[in-house]
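Before any comments, here is the structure.
Left out: one protein chain. Kept in place: all the others.
== subunit A ==
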């Protein structure tokens, strides 16, 4: 049979793709990925994806071979968060696929677009408990936006097209495609659909004029308004619109943890982060506001403390979100706007007028001056907060910071003032230890010319530190700052405060020598134990043209303050012992 072979000219340096040619499922997949403008693939091979890896051989794609599938998916996630483009990860069947699970859940909780491709055993073996068989679509149902099991190679192009569409539109999220080996090997003429047609799936969400008018109306009546800007600012790319809106209406802005960087932390209207470890002013703003404007923020229990009836008690709550299920989910809302933040603000900007908020702003500034984040410095002891301040000052807030999970994560959120969108990358929703370091690899690959710093604890770093190999293998110049308190710090803090100093299973004194460990992987390693050393060593690290791991030996007993204990309300805030 002769086929008509059309060739689609490559764009943006992408190779051309031929249509109509008989190719295998594996080759089909790769052609789809080219057409989706994918450049980087993070992954790990195995039996069920051998056909795909064979097609990858010598191909155009830049494949990053991590040392664990969890590393691959967090790296893909970091890449996606740093760029807004979907991250792509490939893993084999069974254990390869199940090693992705934590990363998929992490991405789902933070609405990160990922396309996860897993292999599976041939369909003839499905359901037989075959070697390395796992029902990964079943396992991941609760943690994916959607998933596919591919039964026929002819469905593959449509499925890949849909997967990218679903992952990146609406409220973004991870989509899984499970491809049995027989489908990767089967052949069919290659075609790619031009359009996606998914019945009932709404992807573009522009709010109605009526909703936007109500939104603007309520805001204009407020005297003590505050914007609570969440991760939706970043994923919808609304940072410029937010800034223009806040300035035009004279409304101070709180950035939720996921929203850090979506509004410049150095702006005169910036109040910083609210919630459990948020600052005094941001929390007071919520307690005293007469109008809280949630923009792409989901009123998470780290902010409402689960006491939703007592949250922002004097305020009318206005909520804009692309996901209608978030509106009214956690708190009672006066005005609900279903829309992505960017198009909502674009529509609202010409209508908005200046609020009568100067008195309110003056009060907030007073609080800010009276109650900044604070800690006690000591000459010979390095304080973790001091390290974060050092990172901030040395990079002037221009670096991309990824963090792991624990105390250091909160200090990074508190003491680094993020100026730009997509410059703070951290697992907010799931709180995944082991995330920070591989995520930095993904972010650095996406932005080879920017300074990317992974701020990690000595605990979490050891969950994925084998990815140090990637730094040397692919020359990825990530700077790793280990905030080494020789224990599971955040757990230590809770045990001190709520379990009567009964320190159960938090001792990490028997960790490896991180300097030697780094060197074993061919990565420069440095150590600092005093404020003075820290400065010198960090300057050396920044100057070094390549990856560096710095082991910052910090005071062990330091706690994250302010703190609102779980179960309390925002006015029951402990400012700390400084």
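General remarks:
Throughout what follows, a contact is a pair of C-beta atoms (placed from the backbone, for glycine too) under 8 Å apart; a residue touches a chain by one contact, two chains touch by 3 or more; residues count from 1.
Everything that follows uses one rule, which is that contacts and distances are computed from a predicted model.
The chain absent from the displayed complex carries the UniProt protein name "Acetolactate synthase small subunit", chosen from "NADP-dependent 3-hydroxy acid dehydrogenase YdfG", "Flagellar assembly factor FliW", "Acetolactate synthase small subunit" or "Urea ABC transporter permease subunit UrtB". For the options A:18, A:85 or A:146, the residue in contact with the chain missing from this view is A:146. Only one residue in the set A:17, A:107, A:166 or A:320 touches the chain that does not appear here, and it is A:166. Among A:39, A:323 or A:533, the one in contact with the hidden chain is A:323.
Residue-level contact of subunit A with the missing chain is found at 137-138, 141-142, 145-146, 149, 166, 198-202, 323-325, 328-329, 338.
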